[in-house]
Each structure stands twice: as structure tokens, then as C-alpha cells.
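Note that this complex is displayed minus one protein chain, with the remaining chains in position.
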Amino acid sequence: MVNPPFNITRAAHAEYRVTDLGRARAFYVDALGLIETGRDDDCLYLGGLEERDQYSLVLRRAPSPGAGHLAFRVVAPDDLDALAALHAANNLPLRWIEPDSLERGQGRALRVQDPSGLPVEFFCEMAQRERQLQKFHAYRGAHIMRIDHFNCQVPDVQRAADWWTAALGFRCSEYTVADPVPNQPDRLWATWLHRKQSVHDIALMNGIGPRLHHVGLWLQDTHSVLRACDILASLGQAGAIERGPGRHGLSNAFFLYLRDPDGNRVELYTSDYLIPDPDFVPIRWTLSDPRRATFWGSYAPRSWFEEASPVEDIRTSRLLPTTAPLLSGRPDTVT
Amino acid sequence: MVNPPFNITRAAHAEYRVTDLGRARAFYVDALGLIETGRDDDCLYLGGLEERDQYSLVLRRAPSPGAGHLAFRVVAPDDLDALAALHAANNLPLRWIEPDSLERGQGRALRVQDPSGLPVEFFCEMAQRERQLQKFHAYRGAHIMRIDHFNCQVPDVQRAADWWTAALGFRCSEYTVADPVPNQPDRLWATWLHRKQSVHDIALMNGIGPRLHHVGLWLQDTHSVLRACDILASLGQAGAIERGPGRHGLSNAFFLYLRDPDGNRVELYTSDYLIPDPDFVPIRWTLSDPRRATFWGSYAPRSWFEEASPVEDIRTSRLLPTTAPLLSGRPDTVT
Amino acid sequence: MVNPPFNITRAAHAEYRVTDLGRARAFYVDALGLIETGRDDDCLYLGGLEERDQYSLVLRRAPSPGAGHLAFRVVAPDDLDALAALHAANNLPLRWIEPDSLERGQGRALRVQDPSGLPVEFFCEMAQRERQLQKFHAYRGAHIMRIDHFNCQVPDVQRAADWWTAALGFRCSEYTVADPVPNQPDRLWATWLHRKQSVHDIALMNGIGPRLHHVGLWLQDTHSVLRACDILASLGQAGAIERGPGRHGLSNAFFLYLRDPDGNRVELYTSDYLIPDPDFVPIRWTLSDPRRATFWGSYAPRSWFEEASPVEDIRTSRLLPTTAPLLSGRPDTVT
Partner (left out) sequence: MVNPPFNITRAAHAEYRVTDLGRARAFYVDALGLIETGRDDDCLYLGGLEERDQYSLVLRRAPSPGAGHLAFRVVAPDDLDALAALHAANNLPLRWIEPDSLERGQGRALRVQDPSGLPVEFFCEMAQRERQLQKFHAYRGAHIMRIDHFNCQVPDVQRAADWWTAALGFRCSEYTVADPVPNQPDRLWATWLHRKQSVHDIALMNGIGPRLHHVGLWLQDTHSVLRACDILASLGQAGAIERGPGRHGLSNAFFLYLRDPDGNRVELYTSDYLIPDPDFVPIRWTLSDPRRATFWGSYAPRSWFEEASPVEDIRTSRLLPTTAPLLSGRPDTVT
């Protein structure tokens, strides 16, 4: 693989549309314990205990749920220009965001619609805040450490994966193929791609898309995941628990999937592994391997497979229409 | 309450019928990590890390699954005679078991069929073994500490509860009533009864009975419960996981329900509480309270409500016929 | 053993003298997370998450640190009279406390000076509060569940132990003897005694006395103990950590010893075991067994062995003078 002429470092923040900021705050801050690091009329800025960036999750008031954009950090300002050139050369929609305009504390940013229609942002500079990692007395809720990844549904995973790997330089850690048909090549069902040295910064799954399936938030241990269940339940928000706790075979994650009051989804996630070597041989799973999705065998609810957040057009902020996926079928592990 | 003229101390051991001792051993010993403390041609004797009794679970080879008996310890040999007199006076079937005859290391024992038909054993003397609590290097599997309780289905919970409390001296910690009907008294759906100072030694639930729904095994922490899931799954026995991990509102237990290779059920159980005061005011739940069965809101599979181990006739060792329960209905929390 | 004509159920609450209620509150409530259940001019009333009693720890403003009294619950009001008769017959100081007078919500209470001089209170009735066990969102600090035990230093352990067992009906779970001398009987160094079915409600250790060495607070898991360390340190109160975290061989407890801002000591304690049988054979340790005090081998600081809270005269509220212990020596496990 030839390295692209820019260096993306990691999934950095996501923007969710919420219809009621106060209600969303009760979920993300009061229950889950994310730190509120700033707010203005339309937005709440939230972050984790390990992070220094001003925020890793933005909640923006909007008339309907959805995902505003997925932001990745790059190393240098020049990387933004190289990325703009790449997207322009591929006739993809792009837009420059002035420093500190749409998002507080962020430098010049590039927003694009990727080939699948995902609204992606690249930025280099971000205001920093004091890390809270060792303010143990201020830990609340699920002790969320940091944002980990985005999981997206797209209609053509192979095409999307080619873009993110060949054009953007992401590497694959694990992937799923549709159940093999004799004498036919693998058909890619889903792929886990990373720039930072963990299992993924972005996962692309076959499904109605473009949609953001969930934002993954990283916790230090299983204990914190169980605490999230207890806290949500005692606050009368057990309905937010959609799936889990359980373990994925793929990524080895111990997971819990939650729906925020608007139906946007977050995953509380721990127990994956480090990938320091660039030649890590990706792990292959087949769709119907019962260990893949739920190592312990418990079924996922139908909603988990069918529902996801629609995404915005980067120019109009309107939600994009979606398309049915290329591959049909569904894992046996759905109820 | 007048104290009865005998002193039952606790749930002490259960006997499960299994059709293949080797296969059962692979589940209970190799996967769950119970200690094999003895064996003979027909039985495996198993125990937990905290226990001194020679065993707390007996697996007996039999042509079909089921429960042989549920044993309770009494304080003194005289207690056995007083219990025999009580059961005889109530025209209940009873049988004396000679020391060290049917079960290794056990002194003289009384077996009875309780008013619901449950095969109950009382004993006083049991061979002791060296406690393994501080042999940490020998901990295996789910680090099971001790037997905790029996959970039984009976057709008439109120009648069964009256016997266990008024005649046998058990106290109620928590109970469930069928969904209230205006101007009608509570109808008891299920009750958690104890002699030792934990939430229960025996639970009685409305259902087809007499049947043993599960044997509860106590673990020290949630970590050990999650380990059980991982170990079973990596051994290819994920199918044994029937329900959970999750939290019960009732008893506050963090639970995992497993089916052994014959379908007999065990609960891995932790995070309940101590009840040192005899005047503890029982906690009342209504059947349809969603927090009661599954505090986090996850549904239980149908099998959990419908299936249980039939129990033996203490005289013939044949499985007893069962009867439909008095109360109809089912919690909303079943799939 | 003949049962005494009264029934003590458990260690119920302790009263510590503190010189600054605000400073003590910052430690016990803000850092450790005990629930403040009431306060008046001179006292703060604190409790744990699992408890229903109005309080299990009272902090009373006083000119110097110390322990006001150690309270045990009895089953019935008559038990108080029987206990008064016992103490009067033994010429021990006693005093009746009117309901709701010195301590809020407590019924008629008997205070005595036991044969070692320990200020002991017996009560039967206590105002109840709503249990917080399932208010998981309100858990703070170390998630302290309940009071567990008192640990006292007395000059003559054998004499004290005889009183608490023969006269008061406590049972021994574990004990330590001074290092054996050939052809001489065991000399009792320390003993762990219980009424509730855990390892102890009171421990009596050879030492300068009468003094209260510490109040044991029970936690659900080791995770909560480590949280206490992190929280205290991030609040700038790491100096409160005197010993641990570590494991005792005796009782199997995972422990952490803390000194409150006045030097009174509490133990955060978990991982002991249940003793449902009245004929549990006590476990014998010798003083110099390195596994006894610190299973992992780490030494205890000198302060842990030398310092403890003096106790009050129940009639004058003055601190009692202390006496040197009968047995000399010291475990090798002290620095």
C-alpha cells in the first residue's frame, strides 16, 4: 500500500442531532457521566476522562434525530489541503469550515461527503482542556474514557472499504464476509478499519445507508459497563438499553448498546486489543458464524440491525436519503 | 411466629439426575470450575471454594434428567426426629436414609415429600473437607464459592409458603404478588424464604410443579459471572447460557442462568444482601413490575419460564407427575 | 453452650468523636460516599447503601478524637432488660438512654461498660429509612454497603473473649494465639466473634486498651476498595491511607485501612465469607504466621499496631485511661 499524502490519526468526534438538549444531557451527562465541557445555544460539547480535546461528542439541537458529521483528526494543516484535493479530484462534495465557527475551539476544518454519502470532517487543531484522568473523585456514571470509533451502514461495503483503505490509508483489522458460495469470491459484508492502533476508528457494515449506526465510547473495564446498566435502570431509563451487555467475537469487545432519548445509538465498549504492527493480518469472519456477533450466543434485537441515524448533507444540513444495501440476508443471530 | 422445635440452618446440597456423568463433569467441573470432591460408580460429588461440607451438588447417573432431592442442614440430630414427627403428623411421605449409604459422608438423613411434592432431605452430620478458599492458585472457571439456594415451581405457592414458614420456620425476604385486582387481597405469585441470613435458601414460584427450577450457586463478584460466559463460549458450550448476565430487581442479584447438558438449570448468582435481623420487613413486588425480574429491562426467554427439572418420588426414585399452577398469567418480561 | 436469655443480632452502629464535623464530613461523605441521613448541632448520622437503619455511623463533635460507643441490635425490648440484669449482676456500669434522646430515631437503649471497659450500647428499635441499594445512580465514593464489625484492643483478650462468648452468646470464627511455647497451653492473642452469619461483629485483639482499633465497613467488591484509594488521592487525602489494599489471611478479607481526619480508623472490607452453621469450627492462626495478617506479605506500618481510638466512660463521656496488654510481643509483619 502506498501511503497517502496526508496523515489521519484517529476518530475524533461525532455530532448527533437531538431534539431536546436538556433531555439529551440527562442521558449523556447525568446518566452516562460524560463531561460537559462547553455549551452554547444550540450545542452541548461533551468529552471523556482520558481526552484532552475540548470535546469528542457534540449534541446539536435539530428538528429530528440524526448524525451531523464524523470528525477525524489529521496531523498537520497541510493534510487538510491534500484531503480537499483528493475529494475534489473525485468530484465529492466538500466544504471548508472557518476556525471556531460551527464548532467551538476547532481550527479550520474540511467537511466532505464520502463516496457512500457519509458526512466526514477532517480537522487538525482543537482547543485542549485539562485531562480529567486522575480526577478520580469527579468520575461519574460509566467512567467513559474516550471516543473510540464510528460504525456506519452503507449500501456497498466493498466500494466504501476501497475508498477508506486505498484513498484514505486506513488498515483493516477484522472483516466479515457474506456466507460463502462455492466457487465464488468473498463478498465483503462488513469491515473494521483503523488509523490509531486499536481495532477500529471506523467500521463499515452492509445495510441501508448512508447511516451512522453507532458511536463507540471506550471504557476501562467491564465493571464500568455494568454500572451503566444499573444507573440507567435506577434512573428509569432502562429502555435505553438495546443490546447487551455481551461480548463480540469480532474485536473481542465487551459491549453495551444504548439508544439516546432521540434514538441515536452509542456503544459502551471495552476489552478490545492493540495493533501496533502495520502488517497485522486481518481476521476473517463469516456472517453466520454464531461467535462473530455474539460470542456468548445471545441474540440481537431486530432494532439493532434495522435502525440507525440518518446523516446530514454537509451543505444543507438536511438528512440524506438512503439506499438499500447490495447484499441481502441477515445474520442468524438476530431475534 | 412460634419457633418450631428444630433448627434448619441452610440449603446444603442438591442432587441432579444426569444421563452422562462425563458430559456433566465437563460442564460443572471443567467449565464452571466446581471442585470434584469425590465420585463413585453412579455419582459425582462437587463443591465450592468456600465450603467445608464434602459436597453441595451431587450428580447422579439416571435415565433422564431431573432433581433427586434438595437437602437442608439441621443443627442437631434431634432436629431430624422432630422433623420426622412433623411430617408424619401431616401424613407426608418420609424415609430414613442410613448414614453413608446413599450419599458419601452424610450421617443419618430424613427424606420427605413436602406438601407440594418436593423431595426434601434433612441431615445433620456431613464429612468435612479442607476449605479451598485460600488455595487461590487452584481456582478455576467461575470461582464458585458455595451453594446458595433452591428455586422451585409449585402449583399453589400460598399453600407451599405457609408450610415452609409456619411449619418449618423459614422467613420471607421478598415476594411477588399477581397483578392486583381492585378490592381483592394479594395473591402470592412467588416468595423468597430463608433460614441463613441471605435473601433465600428456597424460593417458591407459581408454575407447573413440583419442579426444581434451578440451583443457585454463589460467586464473589460480577467478574466471575462474566468469566463463566467467556469460558463456556470458548469451550463451544455457549448454548448452555439461557439468560443473562443481568440484574434481578428482586434480591438485587447479578445473575446468569445456565442449562447443564441434560437441561437441568443452575444460576450463577452474586450481589444479593445480608439479612441479620429476624424482623426484616419483606419487600413486595407486583408481577408486572418491569424491574422485578430484569432490572435492566431485558426479556427472559420462554424456556426460562416453562422448563424446569421434574423431581423424584423419595420412595421409588421415579419422577413425579406435575400439576398446572393455580394462578395463570405470565410476566410481561418474557419474550 | 447455653444460649443466653437475650438475642443480640449484630454490630449496628459506632459513634466516633471528631473535632471538626465539616472536615469529618468531607472524608466520610464526600470522599468515601457514606450517605448523610441526618444531622443536628453536634452529630452527623451516616449510613450505607444496603442498610435500612437510620444510621450505622455517628460522628459526634468532641474536643478530642475517640470512640463514644459501639452499638449492637437486639431482637426484642425484653432483651434489653435481660442484658441490664446481666451487667448489674456482674457489677458493670450501666445506664439507660431514653428513646430519641442522645441518638435520633433510636428507641430505649442500654449502655454498659463491658469487663474490658468498652462502651457498649444495646438497642432494639431504630427508625428505618428507604434502602438505597437499587438507587445505583446515587452511589458515590467507595460504594459502602453496610457496617460490618468493630475491632477492639483490650489488655486481656482471654477474659474479654470469655465474656463475649459465654455471657453474651457470641461465637468464634477465627482466632490467633501467641507463638506457642512447648508444653504450654495456647495463649489467646486475638479472637473474631460473631452473632450475624459473617466472620465477625467484634474482634478483640491483645493491645493497649480498652480502645477501638477500627470500624469495619463492608463493600461489595475489590473494585470499590481501589476506587477509594483513587478518590482519596485525587482529593489530596492520600495521607488517610494507612495500610493496604491487601488481603488478610485471617477472615480472607480484602482490606484497606484509613484514618479519618481525627485519626479514628475505618477499614474498607470485602471478600470474607458466610457462616450459617452454629458449629463452624474456628480457624486457628499463630501470631507469627506470615499469612495471617498479610496474606501477600506486605508489612503493616507501626501506627497500625500502636494507635487506636480511646473510648468513653458511658457516664461521664470522658475518655477512659488505658492499660498495657498482658501479652507482649508483636507480629513480625510490622515494619
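Note that the chains take the letters A, B and C in the order they are written out, and that residue 1 is the start of every chain.
Keep in mind that, in the parts below, a contact is a pair of C-beta atoms (placed from the backbone, for glycine too) under 8 Å apart; a residue touches a chain by one contact, two chains touch by 3 or more.
As the structure is a prediction and not an experimental result, all values here were calculated from the model.
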Of A:N252, A:S288 or A:S317, the residue in touch with the unshown chain: A:N252
Residue among B:A233, B:L287 or B:A300 that touches the chain left out of view: B:A233
Residue of C:P5, C:P180 or C:G239 in touch with the missing chain, whole complex considered: C:G239
Touch with the omitted chain, as defined above, among B:R10, B:H200, B:H223 or B:R265: B:H223
Candidates A:Q106, A:S173, A:T222 or A:T322 - the one touching the absent chain: A:T222
Contact footprint on chain A, counting only the chain that is left out: 9-10, 50, 52, 73, 75, 128, 133-134, 145-146, 195-198, 220-223, 249, 252, 271, 273-274, 276-279, 281, 291, 295
Contact footprint on chain C, counting only the chain that is left out: 222-223, 226, 229-230, 232-233, 238-239, 241, 245-247, 254, 290-291, 295-298, 335
Where the missing chain touches chain B, by residue: 30-31, 134-138, 223, 227, 230-231, 233-235
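The rule is simple: only the chains that are shown with their structure count from here on.
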Chain copies touching (chain A, chain C) - same or different residues, decided at half shared: same
Distance between chain centroids, defined by C-alpha means - chain A, chain B (Å): 44
Inter-chain centre distance, chain B versus chain C - centres from mean C-alpha coordinates, in Å: 34
Geometric centre distance via CA averages, chain C-chain A, whole Å: 50
Two or more partner chains touched - positions in chain B: 222-223, 291, 295
